[in-house]
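The structure that follows is given in the form of structure tokens.
One chain of protein is taken out of this complex; the other chains stay put.
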Amino acid sequence: MTTARRMSASVAAPEGVGIEVAEQFADATQQRHAAQLGMWAWLLTELLLFAGLFLCAAVLHVTHPAAVARAARHLKVWIGAANTAVLICSSLTMTGAITASRHGWRRWMLRCLLATAALGTLFLLLKGFEYYQDYLEHMTPFLDRPYALAGEPATRLYIDLYFLTTALHALHLTTGVAILLGMTWIARKPRFLHRHQNWIEVYGLYWHFIDLIWIMVFTLIYVVPR
Amino acid sequence: MSTSERAFRDPAPAPATIGRPPDYLHESHTLRSWFLTTDHKRIALLYLAAITAFFVVGAIAAGLIRLSLVVPNGEIFTNDTYNKIFTVHGVVMVWFFLIPSIPATFGNFLIPLMIGARDLAFPRLNLLSWYIFVGGALFTLADLIIGGVDTGWTFYAPFSTTFSNTYVIPALIGVIIVGFSSILTGLNFVVTIHAMRAPGMTWFRMPIFVWTHYATSLIFLLATPVITIALILLLMERAFGIGVFDPALGGDPVLFEHLFWFYSHPAVYIMVLPGMGVISEIVPAFAQKRIFGYRFIAYATIGLASITFVVWGHHMFVNGIGTGAAVVFSVLSFAVAVPSAVKVYNWTATIYKGRIRLQTPMLYAMGYIGLFVLGGLTGLFLATLAIDEHVHGTYFVVAHFHYIMVGGTMLAFLGGLHFWWPKFTGRLYPEAWGRISAFLIFIGFNVTFFPQFLLGYLGMPRRYHDYPPEFQLLNILSSAGATILAAGYLFPMVYLIWSLWFGERASANPWGARGLEWTTPSPPPAHNFARQPIVDFEPYAYPDPPADDDGAAHVG
Amino acid sequence: MNPQQQALSLWPSAASAAATSADHLIWSFTALTLVLVVPIFLGIAWFALRYRDGKTANRRLRHGHDRMIELGWMIIPFVLTLIFFVWGMRLFVDQKLPPANAMRIEAIGRQWMWKFEHPGGQAEINDLHVPAGQPVLINMISQDVIHGLYVPALRIQMETLPGRYTQLWFNADRVGTYRLLCSEFCGTDHSTMVGLLYVMTPADYAAWLARSHHGERIVSAGRRLFASYGCAGCHDGGTVAAPALAGLYGQVAANGAYVDDTYLRSAILDPDSTRVPGQPAVMPPFKGVVSEDDLFRLIAYIKSLDPAAEASR
């Protein structure tokens, strides 16, 4: 229903774009609806998962504002900002892939999917570089090595929370890139869009949401407490 | 004859299996066909087997606890052994029995049948969640039994992070894994109920059972991730000392309690709501009467599921939370009484002027109402700030939540098991034994747990196995009740298994109940419905009795 | 002497007026509970017999008032129970507001014992002696995990947390011996972390104080520690412009935080956490240096500093 309505708004669904109806569903509309809703339900849990971490950071911010500010100023805010921009770009390419898939433009879809995967990888590389910088600056309190702000215990907790939050996000992104590449591999076959167009739609929701989570991480962990 | 009555007519008893497709149990017999099945009905039975096994483990632990408490000086087990036993009991019963009990078995089996669907929306995910459940639970169980954990099921920091010398980390990993099973089950139910209802099955034609499972699934989705992250933080704290719950690093152990109870209070409703769903099916069926105030019950279900998220602080009134927060949490907790009262009074009103048959499921349902009322109202005692300040952390709390969780969930579970057993297996159980076990469980339960209210108000703290001697008589009484309860649990295990081979064959609708699940043969065929059902009748479409009823049965 | 020798008791003894009020509350609530549930139980039993299948009975239903009935049994029990919310809240809030003349006892929970210290420096393990009719404020903290100080005869408890002081006060007016327990699971010997509360006549209490071993008064011990840890070097004048401490307690500090026991504790252990932005970090952290016992003595001393006396010095 969802996509069908969407398409009727933009273009009529071209021939050769659709989904293969699984046994338990009555029709394609029901299957699309179920798949979309299933992803939304999953995203709900992702949001609450990260909310727990944001809550810990917020409580620490309330109880130890000075330490949190000092710790936040040691985060690599420019790398974080660049990464936010990278993910916003990847969101655009993902939308490109979805749009192309709806029109049956297979080549554009593949290009956009690969671009999205490349941007995701770029994010992970930048993230790795950021971690390496943290390591060099002795901002890794959980490791058995000297810690730059050792005299200020509450900063240690904030830095630990930063690592946990970003690592959890990076884990989601790594999984995301892996799924994306796997899906692209399958989608290279010409008949993919005949059978699994909604994979792209559903996956797109996930990718956008990981982007959304990162925007929150960047604002709430890097910038606001400074 | 109206359409709705036709839809519910009991098909003539099938002549064995001739001319009928094999049912879901006999479709194939290989182990592989069971362990790789994507049929929601078979997965439900897999869950039933798994949770029964976990229940036995938890019940043995409970037996050991009650054994130890017969004497006041804690002579039977060492302190550490006792602490490990109650941790086994708590972790296994809460996470591996109560939470999956009704949703994963009855929910799995019945939701597609009740809404007229072929299967759940994501059958493979359903199987996966069973494997995740069994894998995670066995992992934790092995750790709890071989290694031992002494934190209790609540895992409060900083005891669990810094001071316990037991194998906490594997237990946490297992519980986190099981959480994903809950999430996937909840996701599957939500999507199924949203997207897969048969034509004509509008929201207000759904049985209350489906409503309660919808609400439960929302709790699964909204609460479970929070306990997942809380336990991950706990694990990180124990492994790397990151400091979230360590005051020396600016952390706060009370924050763990917030995160923990944000999940664990709604988790009580994960246990209770499906039980209410079961009772809302049984009571109208055995009163042969429409459920009273259907819409109010449906709204109350959603209301309970929402309110339960804003009351978690009542577990923490004496844990150093702000006075203002305590007052807010207290008054919100009182609001839980509103939807709970709706349910109880509406069940009572359903019985009024019905045509009551006091068969086994109905006995369980009536027992459930009694225990739920007592458990619920003592919950209000605990929500009262000044009373909680006295009985927090005592046996009063233990008694209260056993009334809700065991009295409520367990009785509903057994009631539902007896109600739908013919549908699950195609066999009837011996009715007399069913009634005996229902009585035994009700009496045994009350003898076990009512004294604990008194013990709590007298001031016996939980998790004490070395207790002051003046509490001994009440403890002996409680332990004696536990043996009656154990006997009550053993009977169904024996006669239900016996009935699988020797029980009388069941018709499609042995109770004369309404609901789509009773229109399929017992047991149902693998594909549930021969043709796509079209729903044009209201839920609980039991006929209105004529005035001055002569009492003759109009069943079927 | 054991508080209760009998093998079975059905109601706990009450050692304070507040405990009796809590009893009144629970009795009244129980009465309301009975009013609400007995009709249900009787109703279910009666209906189940009256309308059994096969029995002749008038089963004609009157429709039309369903909504009013629904609203009635939603709202009336709720409003009735709200009375108890208000009642319980008032008792609870009273428990949060200790009277000014309360005698202060310091308590430390540790695995697996309680330590109490009286103002005169008399320390006791697990047991606690208090005078009857005198409000007593217990200021407590945990040295390791969360414990709960629970006296059933007073109908009160409070958890002791690591890193933060919590308080509990009572006015025990009935002489006797009562149990004192740990109510929050704290590990192996949780169930042996128990003691006795002796409520004594003021005369007996004075005699007990006199005959028990006592070191220094808490405040004077604090003064001595203040010197020996080197606090006095900076805070009592000297070359460093350390903040004056006299009269600080109960005020709002320069960094905007309210100065209470927990604030002073973190200021000693981790001065950075309370430092006013812009001030130089001169004071070393005392984490791992000062024990919990010495901390409450230091804090008691700092609290005792009177700005007027300080000015004349």
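In order of appearance the chains are A, B and C, and numbering begins at 1 in each one.
Definition applied: contacts are C-beta pairs under 8 Å (C-beta built on N, C-alpha and C of every residue); 3 or more make two chains touch, one makes a residue touch a chain.
To be clear about the criterion, contacts and distances are computed from a predicted model.
Chemist: Assuming one chain is omitted from the figure, identify its UniProt name from "Oxidase Caa(3)-type subunit IV", "SpoVA protein", "Dihydroxyacetone kinase-like protein" or "Pimeloyl-CoA dehydrogenase small subunit".
Modeler: UniProt lists the chain that is not shown as "Oxidase Caa(3)-type subunit IV".
Chemist: Give me the visible chains that the unshown chain touches, in label order.
Modeler: Every shown chain touched by the left-out chain: A, B.
Chemist: Pick out which of B:Pro72, B:Pro123 or B:Gly313 touches the chain that's been left out of the picture.
Modeler: Checking each option in B:Pro72, B:Pro123 or B:Gly313, the one touching the absent chain turns out to be B:Gly313.
Chemist: Tell me which of A:Phe54, A:Phe123, A:Tyr158 or A:Tyr203 is the one touching the absent chain.
Modeler: A:Phe54
Chemist: For the chain not shown, which residue from A:Ala26, A:Cys89, A:Ala148 or A:Ala170 touches it across the whole complex?
Modeler: Counting the whole complex, the residue in contact with the absent chain is A:Cys89.
Chemist: Since one chain has been left out of the picture, which residues of subunit B touch it in the full complex?
Modeler: That gives, for subunit B, the contact residues 194, 218, 222, 226, 254-255, 258, 262, 309-310, 312-313, 316, 320-325, 328-329.
Chemist: Touching residues of subunit A against the unshown chain: what are they?
Modeler: Interface residues of subunit A facing the absent chain: 1-2, 5-6, 9-17, 33, 36-37, 40-41, 43-44, 47-48, 51-52, 54-55, 58-59, 62-63, 77, 81, 84-85, 88-89, 91-92, 95-96, 99-100, 103-108, 204-205, 208-209, 211-212, 215-216, 218-220, 222-224, 226.
Please note the rule applied: only the chains that are shown with their structure count from here on.
Chemist: Could you put a whole-Å number on the gap between the CA centroids of subunit B and subunit C?
Modeler: Chain centroid spacing, subunit B to subunit C, equals 36 Å.
Chemist: Let me have the rounded angstrom distance from the C-alpha centre of subunit A over to the C-alpha centre of subunit C, please.
Modeler: Their C-alpha centroids are separated by 46 Å.
Chemist: Of all the residues in subunit B, which ones touch at least 2 other chains?
Modeler: Within subunit B, the residues that touch at least two other chains are 248, 250, 252.
Chemist: Multi-chain contacts only, two chains or more: what residues does subunit C have there?
Modeler: Subunit C, residues with two or more chain partners: 273, 287.
Chemist: Of all residues in subunit B, which touch subunit A in the complex?
Modeler: 117-123, 183, 186-188, 190-192, 194-196, 221-226, 228-230, 232-233, 236, 240-244, 246, 248-252, 255, 258-259, 532
Chemist: Under the definition above, what is the set of subunit C residues touching subunit A in their complex?
Modeler: So the residues of subunit C touching subunit A come out as 255, 270, 272-273, 275, 277, 281, 285, 287.
Chemist: Mind listing the subunit A positions that touch subunit B in their complex?
Modeler: Contact set of subunit A toward subunit B: 23-26, 30, 33-34, 37-38, 41-42, 44-53, 55-56, 59-60, 63-64, 67, 142, 153-154, 156-157, 160-161, 164.
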